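A single protein chain has been removed from this complex, and every other one stays in its place.
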Amino acid sequence: MEQQSDNAILTRPETNSGRVIISDKTPEPMSDTKRIKKSYRQIRAEKWFRHLIFYVALATIILVLGIMVTLAWQSKLSIQSSGFGFLWGKTWDPVRDVFGVYPFLLGTLLTSFLALILSIPFSFAVAIFLGEYYRKGWVPDLLKNTVELIAAVPSVIYGFWGLAVLVPIVRGFETKIGVDPVGLGIFTSSLILAIMIIPYAASLGRSMIQMVPANLKEAAYSLGATRWEVIRSVILPYTRSGLFAGIMLSLGRALGETMAVTMVIGNTSLIPKNIFSPGNTMASVIANEFTEADHPVYLSALIELGLVLFVVTVIINMVGKRMIKGFSN
Amino acid sequence: MRNHVKYRIGKSIGFQALTILLSVACVVPLIFILVYIIQAGITKINWQFLTNLPKPVGEKGGGIANALLGSIIIIATSSVIAIPFGILCGIYLSENKNSKLAYWSRLCIDVLQGIPSIVIGIVAYFWLVKPLGGFSSLSGSVALAIMMLPIVVRSTEETLLLLPDSLREAAYALGMPFHRVILKVIVPCGISGILSGVMLSIARITGETAPLLFTAFGNPYLSTNIFKPMQSLPLLIFNYATSPYNDWHDLAWGASCILLIWVLLLNISTKLLTRKWKVQL
Partner (left out) sequence: MKSLAVVALAFAITGGIMTMGCNGSGSGSKADSTSGNDNTILGAGATFPNPLYSKMFSEYNKNTGLKVNYQSIGSGGGIQQLTSKTVDFGASDAPLNGKQDSALSAPAVHIPITAGAVVLSYNLPDFKDTLNLSPDVLAKIFLGDIKKWNDPQIQAINKGAKLPATDILVAHRSDGSGTSNIFTTYLSKVSTDWDSKVGKGSSVNWPVGLGGKGNEGVAGSIKQTPGAIGYIELAYAIQNNMAYAKMQNKAGNWVLPSIASVTAAANIAIPADAKVSLTNTDAADGYPISGLTWILVYKEQKYGDRSLDRATKILKMIQWMVHDGQQYCAPLNYAPLSPNAVSVADAQLKTITYDGKPVLQ
């Protein structure tokens, strides 16, 4: 009877008994040459398949190298003409061929960090809720799935909703506090970004918190700690690097986000005066101006901007992933 | 002493309440957004909406047929490119865990996952639009395929790693060659994990706009030619949402509603599929 359950995995669905069917006719024994030919065929096919998957894996490496080379090659023109002033130049003037991306760096950093600050309390709350307080049951399942759905909604829909609903609200708020009631700007973009990046730190944090060994927690409880004290003194220090990695991943996502930000940030290439001013991020500049860069240096400057964005996001993502790997080991 | 203990317990309960409050508060914006979009968009959807082409600026009665067809074609083409590629790569990574190539390949897949979608759009422009001399939905599909790749590869790799080694060994013991072991035994066993990775990757690219901005470009007519520009739902939403015309806003709401429901359905079906496999995607 035990044999049957092992066979169950290996047999094809069309057999109805879960057992290998032995036919009534004994198959004709294969001639030697046929058997040899079949073996050679199989060996060749096996080699072919092994080579196939090898080259496919190699191709992924070539793909990434190709991306980096393309970006670097196309930015060459701009690197030669702008030099390092590209990164801290305060003026982006395509007419006079002056390309300084400091306003966009500032815009990107402001929106991303503000979004991070706004979203961290919520991400951590969800992570602790699901990892520590309520691990099993249909309520935590529902919460977990809903939070993951936040990440599933397309960015352009967040942008459209932001444009239609959030911008008038922020405009009303700005009128009350006496700032230019534009509605569009860094603050609004940060709000939408904050909503969008909650799931990343939340799900990573949840896995990290669930991995805390039970005996550590039980030791703390046996010493008379309350739940909060266990969280504060045992769980959080233990998962510190994992939580930090979650923050890195959220940050990486926020830095590269394009569509939602482009729709609500106000698209101004000036340095933002305060968090309520309109501005631009590196990604939104590329989105707006790419199809109309009408001379080679302009296009090259935009590609160089893409290269900077690429390098920054990849570094942050890799740091985050390394920390997770280090934590799991 | 008793008061101090009460204080500590009070803090603990307070923190728990705070956690619950924040977690629930987290979910509120999402529910609000979903309800708003569905309610704003559902009234705009009717048969005309789904089958008409956009009308000239300012005229009523336009529809989104070109965007619907375009989205389907672009996603189908991306899937055809990315899925075989991704599954084969995932197979390599799970079968050769410790080789040098696997290490670098995994690293590159991680890098790919972190690249902003607009940068991938730039690269696709230089690889496909310029050489082919024009915008095409194929270039958009390639950009989207590059974005699908990491998700498919990781889900395939992790699903296959979860399968017991005894399965492989039993198949080898029966004398099966390597490719048969993989294609006839391992992959079918892990098919639901792989399938959920595929569905997740499709859900991811359905809503992507940035790479399509300068690859697929847009088209007011129905088109099935992948070497020419094509319209897609997210592109349409972006263009119409930022326009001043109320008719176009209505179209954008309807399109957002459809896109949202499409993506949510994909994600929910994936979750139901992954129940069987505790795959960390």
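Letters are used for the chains, namely A and B, taken in the order the chains are written, and counting of residues starts over at 1 for each.
One rule holds in what follows: a contact is a pair of C-beta atoms (placed from the backbone, for glycine too) under 8 Å apart; a residue touches a chain by one contact, two chains touch by 3 or more.
This structure is a prediction, so every number in the text was calculated from the model and none was measured.
In the full complex, the chain left out of view touches A, B.
Touch with the chain that is not drawn comes from one residue among B:C26, B:A67, B:C89 or B:L138, which is B:L138. Considering the full assembly, A:V167 is the residue among A:L130, A:V167, A:M282 or A:A301 that touches the omitted chain.
Panel shows chain A; residues 41-42, 45, 48-49, 91-96, 167-168, 171, 180-184, 266-270, 278, 280, 288-289, 291-296, 299 of it touch the chain omitted from the view.
Although one chain is not displayed, its contacts with chain B can still be listed: residues 55-58, 77, 80, 84, 129-136, 138, 179-180, 183-184, 217-221, 223-229, 239, 242-246.
Rule of thumb we're sticking to: only the chains that are shown with their structure count from here on.
Per the touch definition, chain A reaches chain B in the complex via residues 6, 9-10, 42-43, 45-46, 48-50, 52-54, 56-61, 63-64, 66-67, 70-71, 74, 121-122, 125-126, 128-130, 133, 143, 145-150, 152-161, 163-165, 195, 198, 202, 207, 226-229, 231, 252, 255-259, 263, 283, 286-287, 290-291, 302-303, 306, 309-310, 313-314, 316-318, 321.
Across the complex, chain A is touched by residues 8-9, 11-12, 14-16, 18-23, 25-27, 29-31, 33-34, 36-37, 40, 85, 88-89, 91-93, 95, 101-102, 104-105, 108-120, 122-123, 125-127, 146, 149, 153, 167, 170-171, 177-179, 182, 185, 189, 203, 206-210, 213-214, 234, 237-238, 241-242, 252-253, 256, 259-260, 263-264, 267, 271, 280 of chain B.
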